Each structure stands twice: as C-alpha cells, then as structure tokens.
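Every protein chain but one is kept in place in this view of the complex.
Moving on to chain A:
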Amino acid sequence: MAASGGGSRVDNGYGSQQPRRRKGPGALATAYLVIYNVVMTAGWLVIAVGLVRAYLAKGSYHSLYYSIEKPLKFFQTGALLEILHCAFGIVPSSVVLTAFQVMSRVFLTWAVTHSVKEVQSEDSVLLFVVAWTVTEIIRYSFYTFSLLNHLPYLIKWARYTLFIVLYPMGVSGELLTIYAALPFVRQSGLYSISLPNEYNFSFDYYTFLILVMISYIPVFPQLYFHMLHQRRKVLSHTEEHKKPE
C-alpha cells in the first residue's frame, strides 16, 4: 500500500506517456525538479550503502534499521515535497493520490517504526526498508532521466518490472511491522485517549492500526494490477518504437 514496489507510484505522468507530449514544467521548475530528484536518488543510495556496510560490519542482517534510521527518516519525510509539486502543477499527478502514497510511507516511518521502539529490531523492518530503497533509487533516477529527456531503457524496464517482486515484499514488511507493533501499542496506550475527558472524545490507536492493516486488502491489489497494466502499455510501446531502428 505504501507503494513499495519499483515504479508503483501510480499515474505520475512520467510513466505511461512521453514527456514531450505534455506541456511540461517551465525551465526553472525543470531545473528544480532535476535537482530534487538527483538529491533523492543520492539520499536513497546513501541508505542502500549504509545497509550494506552495516551488514558487512555486523555479519548479520538483523537490526540494521539503527544504522540507517536518520537518512531514512530524512529522505522519506522529504518526499512530502512531492505533494506540493503536484499542488503547484509542476508535476502532472493527482495531488490526492500522491498525498495518499507519501502519507502512508511517512505514517509507517514515524507513527509505527519510530514510535514503537520495540519493533525496530524486527526483521520485517528490513524487508520494507530494502523494498523502499531499491524502488526509490530506481524511481528517482527514472524521473531525473525523464526530465533530461534521456531515459535509458534499463531504468524504464527496472521501474516497470522490479515492482512485481518489490511491491509484495514491501507490503509484507509493512504489514508484519504493524502487526508486531500491536501488543506494545495496546500495553502502553500509545496515541490513545479514553473517556471520560473534557473533550468528550476517544481514540484507540490499536483499533486504528488494525483498520489500517485491513485497508491493505482492497488497496494493494488495485495498485498492483494498475502497475501491471501500465507495464504492458509502457514496455510494449517502447518495443514498437525500437523496431524501425
């Protein structure tokens, strides 16, 4: 659900249509977007390298979260800017859809993994972090190259193929992490408020998390099949273009 597959950010306008067909952002906006996407690609590369180095140093793949905690928080939260990009029209995507996708990632990063310290050592965290990292490196470099009108087929292929594995991998990691957090949330009453209180309001974060998990059931298949559909459209379109050469 948090778009953890390669290229599973749906309908961003870069995917299924060639940039030159659209009006496109102005020169200044394009320059800014190139810088933004390069910085994000670099950031996620830092996280990838951090994971590899920590693995080599520790000798095991457990509890690697701590070594990349800060850059993960920084760059994943930075993605909130993408909502503004849509709102200001420099990226031809739906504000609502982008907001939904970014917020679900930010939710998992801060409201689950950061807030419930006990899950940070879970292996499920590594599962979604790796999925996100590979996805984002490919996605941001895809945007960078697209903006420069020089998209290597390999990147396009990677974006529209690797999600097949990365997306379910990420979703599994996310769901397992939320599930692992449940008992600790119940025990500590995290982010929950009960009656009586002068605001006459109650909120049970435990129940809320369960509802979040349930919401993956309708959302994930829709996004996944949409990406499969996009893949068929984009990759076959390119095949046709390559033939005359």
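Note that contacts are C-beta pairs under 8 Å (C-beta built on N, C-alpha and C of every residue); 3 or more make two chains touch, one makes a residue touch a chain; residues count from 1.
What we mean here is this: contacts and distances are computed from a predicted model.
Asker: There's a gap in the complex where one chain should be. From "AP complex subunit sigma", "Very-long-chain enoyl-CoA reductase", "Pyruvate dehydrogenase E1 component subunit alpha" or "Cell cycle control protein", what does UniProt name that chain?
Answerer: "Very-long-chain enoyl-CoA reductase"
Asker: Quick one: say which of A:Leu28, A:Ala57, A:Leu154 or A:Leu195 touches the chain that got left out.
Answerer: A:Leu195
Asker: If you put the missing chain back, which residues of chain A would it touch?
Answerer: Residue positions of chain A that touch the missing chain: 195-202.
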